[in-house]
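To start, I am sharing the structure in question, which I have written as structure tokens.
Every protein chain except one is present and positioned as in the full complex.
And then chain A:
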């Protein structure tokens, strides 16, 4: 900290300022699987290799085609005909020598049925179910060169061999779901694209959404003592300008209570009182600041809703229960924090230890900051004790007879402490992070794709609601789903052949109608021009869309791997025709 950064810190400086050493360590221990090294997939890995994940594996049976040269940056002309997985993996690795990269030239579909455990070796799986645009009119006579494809069925430009069917996607998700491995599904199709995140349970200790915790409603003893030590009336004019607004607001509250013992103040009444307490508002900027913050002292303190949901989660109740599976450390700390808030915190969470800057003289500010800091440390000590006692209680419970399925999970990344390794352990670092961010913690639970694919999972009104808005990006989600059904039926994508645009528009429209009917979305339609536009693109993968969607997907991957910031729930759709995006919970 007191020396210039080393080479690695310098290299990663601009990102360490976002996710810190903790987030970086999580990235550096994560193994990522990419299914299909098309332009979109390669862009996603690019944005993960650069910040330094541990390793990636590309699973892709396709050879490099001439059309890849115009969409995928990680191939060049001499690679035509070579396995795309190999070529892309090698070129990606050139960007960061600390990242390992492997490739497997098999069909994901085959591998899923012959060796499903392959997919369980990773912390994150990215599925770029690719499109194949087929030959352009000008390239129709150019077959792929070379014969080094690992797959026995050499793909032709029309081949869809890297694809997973709807059923296979659901099977893959099931597999990952049980181990709580996130699956990120990404699609670039013509001018449209989508990113969908799926995970059984995603826990975020540090979403980077801090709010100040000042305890103005009920000052704790040390804070009260500081407030008592200040006598505003006895201070000279200069000293009055150095009193932090926290003290001013506590004084104002005391004054209010004395004058109105039964009615608590409204924010505007307290504001008025604070302004009246100032001798000279032009000089006493701290009083002006206090009046602006008056609302923080009013009303009853409540734990923020998302954090409260975490503490009230059934997983918290299960901690320490005989016969329950060993809890994740996150839930052990959550339980300790909940019990702390109920039993000794008078409803408050452990204090985060930080305090915002405010107009004050150095001495008083530092005194105040120290008081909060010490409150944090004493709360933290209490949580530590509680965690230790819960942990020893859990470890003394009779072991469940069946081995936890988590035993065969991939090696844990730093952000994802091993869920079960003989005895339960909670890292002290995790307890500290928890206590610093207790009011911000978030848990996100996702729906499975299969629940939606099974059609019953979609609430009938939802698609209709999204579609009732004109030009909603959700139109493209419906169309992408319809395109996949088209492919399953016709064994090609709509519009890939130059002379079949007209009939394909009709065939795709039919798929759209059936899809909407299956969802029970009567009375809504996808306007014809959107169907036409989807057929027009002929399953093209435009690099700009691949890079945009890939960039968004890689941000989601980083959030999922580091356990910092909040990933989307659950589907982002981009309409590149109008350059508008939308988020949908499906």
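Operating definition for what follows: contacts are C-beta pairs under 8 Å (C-beta built on N, C-alpha and C of every residue); 3 or more make two chains touch, one makes a residue touch a chain; residues count from 1.
Heads up, the rule we're going with is that contacts and distances are computed from a predicted model.
Within the choices "Glucosidase II subunit alpha", "NEDD8-activating enzyme E1 catalytic subunit", "Casein kinase II subunit beta" or "Cytochrome b-c1 complex subunit 2, mitochondrial", the name that UniProt assigns to the complex's undisplayed chain is "NEDD8-activating enzyme E1 catalytic subunit". Residue A:537 is the one among A:34, A:216, A:253 or A:537 that touches the chain not shown.
One chain of the complex is left out; on chain A, the residues touching it are 1-5, 7, 9-18, 39, 43, 46-47, 50-52, 65-67, 69-73, 76-77, 80, 94-96, 133-142, 190-191, 195, 207-209, 242, 357-358, 360-362, 365-366, 369-370, 495, 498-499, 501-502, 505, 528-530, 532-533, 535-538, 540-548, 550-552, 554-556, 558, 565-569, 572, 574, 576-583.
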